[in-house]
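Every protein chain but one is kept in place in this view of the complex.
Chain naming follows the written order as A, B and C, and within any one chain the residues start at number 1.
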Amino acid sequence: MSAVLPREVLICAIARLLDGVRHVAVGASSPIPAAGAMLLRALKKKAGAPLPRISILGSVEHNFFTNGSAELFDCAGQGRIDAFFLGGGQIDGQGNVNLVGAGDYPGSTVRWPGSFGSAYLYFVVPRVILFREEHTPRVFVDKVDFISAPGVSADGVFRQGGPYALLTGKGLFAFDKEVPGFRLESVHPGHDLDDIRQSTGFEFAHEENPQQTALPDAETLRLLRGDVLDELTETYPAFAEQMRKDHELALKACEVVS
Amino acid sequence: MSAVLPREVLICAIARLLDGVRHVAVGASSPIPAAGAMLLRALKKKAGAPLPRISILGSVEHNFFTNGSAELFDCAGQGRIDAFFLGGGQIDGQGNVNLVGAGDYPGSTVRWPGSFGSAYLYFVVPRVILFREEHTPRVFVDKVDFISAPGVSADGVFRQGGPYALLTGKGLFAFDKEVPGFRLESVHPGHDLDDIRQSTGFEFAHEENPQQTALPDAETLRLLRGDVLDELTETYPAFAEQMRKDHELALKACEVVS
Amino acid sequence: MVTTLRDMAKQIERGMSIALPVDYAGVSMAMTGPIIEHGAGDLHLICVPTGGLQVDQLIGAGLVRTVETSAVSLGEAGGAPRFNDAVKKGSIRVMDATCPAIHAGLMAAQKGSPFLPMRGLIGTDVLRYRTDWRVIDNPFADDPDPIVLIPAIKPDIAIFHAPVADRFGNVWIGRRRELAAMAYASTNTLVTVERIVEESLLLSETTAAGTLPAIYVTSIAEAPKGAWPYGLWGEYPTDTAEILRYARAARTAEGFEGYMQTGLMEPAI
Partner (left out) sequence: MVTTLRDMAKQIERGMSIALPVDYAGVSMAMTGPIIEHGAGDLHLICVPTGGLQVDQLIGAGLVRTVETSAVSLGEAGGAPRFNDAVKKGSIRVMDATCPAIHAGLMAAQKGSPFLPMRGLIGTDVLRYRTDWRVIDNPFADDPDPIVLIPAIKPDIAIFHAPVADRFGNVWIGRRRELAAMAYASTNTLVTVERIVEESLLLSETTAAGTLPAIYVTSIAEAPKGAWPYGLWGEYPTDTAEILRYARAARTAEGFEGYMQTGLMEPAI
């Protein structure tokens, strides 16, 4: 079996972050979160544990909704969605997310699509996982230019959800709403604390020598590269194909090394 | 053709009251209002005029709704229902309607089913026709014991609908919300002002010699006893059968007289 | 997920709030007997938006503390005898509502909102006695504009009957979307069906359009003719003679007891 690919590290990290959820919703263009959710389900199935339900928005195959595009938000408002993923053009150290644009609103110098459902879901879904592969100071800023969704809310504001973790291409952070702020939990293979510091525009807590992000064991990797990849192919064919190509390349690289 | 039956007088009166509506909703157990609406539609069809839409609640045949039992109220709230019928255990001279019970609430000495949708529809449907065949002081009281739906509202209260007319087994009243109060428009054949006065527990305006309720012309009667009765049979078979029997009896009575 | 009527009834606990649908929308009459046998009382019934035979029978069996409803009646068969008797005796509390207010309360729960505003109601005795409702001044109006706020209705359990479920727990409700509204708003939803099919109702867009997804369904049980003596759309008509028979019998407490002992759960298939 070839070395663990960077995306496989992310997928396994997501599966761990989702452990215990009953229902996770994933965006239609989020193959890595979807793969993480599917991996968790495969692991639970193997262990004979209750399976998490996965709703993939926009997918016909994994669409459990029958009441139009409002149902996701209703469902979340009813407390029936335990986890959700959120990206962001900018994310700051308070967990604020900006999906609208950089620069002065409304005449943003860079305009992104818009806030989508974030200004609601961030408040009501208990475990929101911030996920952005690009880990640069352009994304992880000290203060967002527009708050699509705030990391924390004042006392007395209805808030049953919020940021739970931040996963990037370089590391995994936990969010502490009491501070409020992020704490570096682990560094992905190939990166180190200095690298992450320089790539992050906000201050964050960390150990002196942060641990490496846990790698999947052989059995988990087998599941991921087998059943999960097959399942993923239905909804994200291009992504699944890329993963297969990456494996082949990695395998060849291993052969060269060995 | 036999003499006009009392119920035919009512049905024709209703068709006249509904003239001009685009959409009328009728309760599932209201054959006379439904017949009035169907008669109006048949008359419009004959005249080549735009046809009113008739929604019969609970009927499969005439159910234009596909969003559950809330849709009637939504539809009315959107201003898409022009006319509706309301009965009442008690109706008073201010147009107040009581569907809950007689005596002190909540321990009513007589309990009726309840307010249904009246506390909303009376406010939003422009032409609410109060219809109750039983014309007695027990029904038409000076003041209702419980206001399920008020005849008029204070200034500043949202009110785009309300009582338009009151049709009973004895006569037809118009409602004047400026007074507020009822005004006797016409008396059905076989009744007179004194009779109506004694049967009505509230004061009402009237001419010295109120006119008789207009009888249908031969063509209207032919439509009612033909196409309309056939159509009515689908939804109200028992009522239609009774109407047919009444015609036969009336016809025989005529023969005896002539 | 697939279970028996008796096991479903056991999910009802004393004091719970139970949402039940209107006569024509799919009443799970098949559950009435098991609920009475199970015996959890002090129930708060929420009629969506009106009640009939099932509500009357649960009241007659002494299981009901409160009825939140826009009406209770047996339709063509007249007033609901055990309900009317209980009102007169003061042995139940009636929270008189109006149909769209019940729908508004459920919709608030569906949306995760604490309340929904609603027109009408101002000046009615319905509003006067509903001290759990609030009136505010519409903040969007220039002039004073009072409007009623209906708090969210969040039943512990919704119970209804539908034509079909699949073995994954998806339930076909057709255009009776108030059944979905009940399920969205309720913590748990118990459904009896005429039949359970193998293939997922979500596989075809045509059946999916009328399907309540399993995520909102706690348990299902097969109960052929489970709405009887009520009818079920597309399946069988109402047995009006049987409802009339009940209406006559249940005029007295003794008549009701007799009817329930001999007459219940025997659909004339």
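Rule of thumb we're sticking to: a contact is a pair of C-beta atoms (placed from the backbone, for glycine too) under 8 Å apart; a residue touches a chain by one contact, two chains touch by 3 or more.
Note that the coordinates shown come from a computational prediction; the quantities given were computed from them, not determined experimentally.
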Contact set of the excluded chain (shown chains only): A, B, C
Which of C:Arg82, C:Lys111 or C:Lys225 touches the chain that is not shown? C:Lys111
Tell me which stretches of chain B touch the chain missing from the display. 23, 53, 63-67, 73-80, 124
Residue ranges of chain C at the interface with the undisplayed chain: 100, 104, 107, 111-119, 134, 136, 138-141, 145, 147, 149, 151, 173-175, 205-210, 233-234
Against the chain that's been left off, what residues of chain A make contact? List them. 28-29, 58, 60, 65-70, 73, 77, 99-101, 105-109, 111-124, 146-150, 153-154, 156-158
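Here, only the chains that are shown with their structure count from here on.
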Hop across touching chains from chain A and tell me the fewest hops that reach chain B. 2
Approximate Å spacing (C-alpha centroids) for the pair chain A, chain B: 62
Within chain C, the set of residues that touch 2 or more other chains is 180
Touching two or more other chains in chain A are residues none
